[in-house]
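The structure under discussion is supplied below as structure tokens; questions concerning it will follow.
Complex shown without one protein chain; remaining protein chains in place.
Up next, chain A:
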Amino acid sequence: MTDTAIAASSATEYAGRSGFARALNAFVSRLVIIVPYLWLLFFFLVPFIIVFKISLSQTAIAMPPYIPVLGFGEGLSGFWAQLKQLSIDNYLWLTEDALYFNAYVSSVVIAGISTILTLLVGYPIAYGMARAPATLRPTLLMLVILPFWTSFLIRVYAWIGILKPEGLLNQFLLATGIIDQPLIILNTHTAIFIGIVYSYLPFMILPLYSALEKMDFSLIEAAQDLGCPPISAFWKITFPLSIPGVVAGCLLVFIPAVGEFVIPDLLGGSQTLMIGKTLWNEFFANRDWPVSSAVAVILLLLLVIPIMIFQHAQARAQEQGR
């Protein structure tokens, strides 16, 4: 039961213990729970089923560009006949060409490296924020959120201006004499990493900050009083306590980064193979909605299954901890 439901139920209990109130109370608490489920049903499950159904169809030059289009136009038997036309051919097709496998792997690798880099950059920032004077924290939090006020796209475009061979970064480095040849950063993997780290940094900082802020820093003082050096106090106390924030932050960065399309398109070179682009090609260049749907379904499984296993393992570890 959620907090709201508990509050609602105790309120009704005090108001009067009639049967009606109890029924209302039960109804309200159900209603509160049902809202997130309805949300999941309409905005996740229904679209997923539609995509999954298209992934079992065949492409056609028609409106919409696949067959069969399920419908009850020819009665129940017609519907059954249409269902029978569905097949898993598109999934078999994905295994025939190494392209798709390579694209998945390369997306996961790029997203993984970017997530680690984001964590390395984000952790010190979040730590600094959590240790800052309480009066300063809201301002710091504001500064982290501030970039969201400008369009994501414009911010990524701005990086083109910074990173290009005649861009701001190279001009600065050349002027200060650190380099004498412009660095080629734009249109490489490095540029993609920079773009992802920059764009997703707030998603890493915010959960880390909320985990670190809750921490009782007197624990550190106690450790230091007992002769523990600061670095090992960090690894023995601060880091383990911040793990929920680390996990949440990493998932928030990793998941969207795997399917990222805009950053590789604008900052990356053409040689970057990512699943977002492969999906785009299937959908728009080949006009093969079924195959692109299959690519999307696999991508979802690829992301959801490890997360579920991870959550399961974590829940178990927590139970054993008790």
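The rule we apply is simple: a residue touches a chain if its C-beta (ideal position, glycine included) is under 8 Å from a C-beta of that chain, and two chains touch if they have at least 3 such contacts; residues count from 1.
Here is the rule we use: contacts and distances are computed from a predicted model.
Asker: Between "Cytochrome ubiquinol oxidase subunit I", "Response regulator transcription factor", "Putrescine-binding periplasmic protein" or "Putative dehydrogenase", choose the name on the UniProt record of the chain that's been left out.
Answerer: Of the names offered in "Cytochrome ubiquinol oxidase subunit I", "Response regulator transcription factor", "Putrescine-binding periplasmic protein" or "Putative dehydrogenase", the absent chain's UniProt record gives "Putrescine-binding periplasmic protein".
Asker: Which residue, A:Leu24, A:Leu183, A:Val262 or A:Leu302, contacts the hidden chain when the whole complex is considered?
Answerer: The single option touching the absent chain is A:Val262.
Asker: Which residue among A:Ser29, A:Thr59 or A:Thr115 touches the omitted chain?
Answerer: Considering all chains, including the one not shown, the answer is A:Thr59.
Asker: Which of A:Thr150, A:Gln224 or A:Asn286 touches the chain that is not shown?
Answerer: A:Asn286
Asker: Given that one chain is not shown, which residue among A:Thr95, A:Thr135, A:Thr176 or A:Ser270 touches it?
Answerer: In the complete complex, the chain left out is touched by residue A:Ser270.
Asker: Go through chain A and note every residue touching the omitted chain.
Answerer: Contact residues on chain A toward the absent chain are 59, 61-65, 97-99, 102-103, 151, 153, 164-166, 187, 261-262, 265-266, 269-273, 278, 280-281, 283-288.
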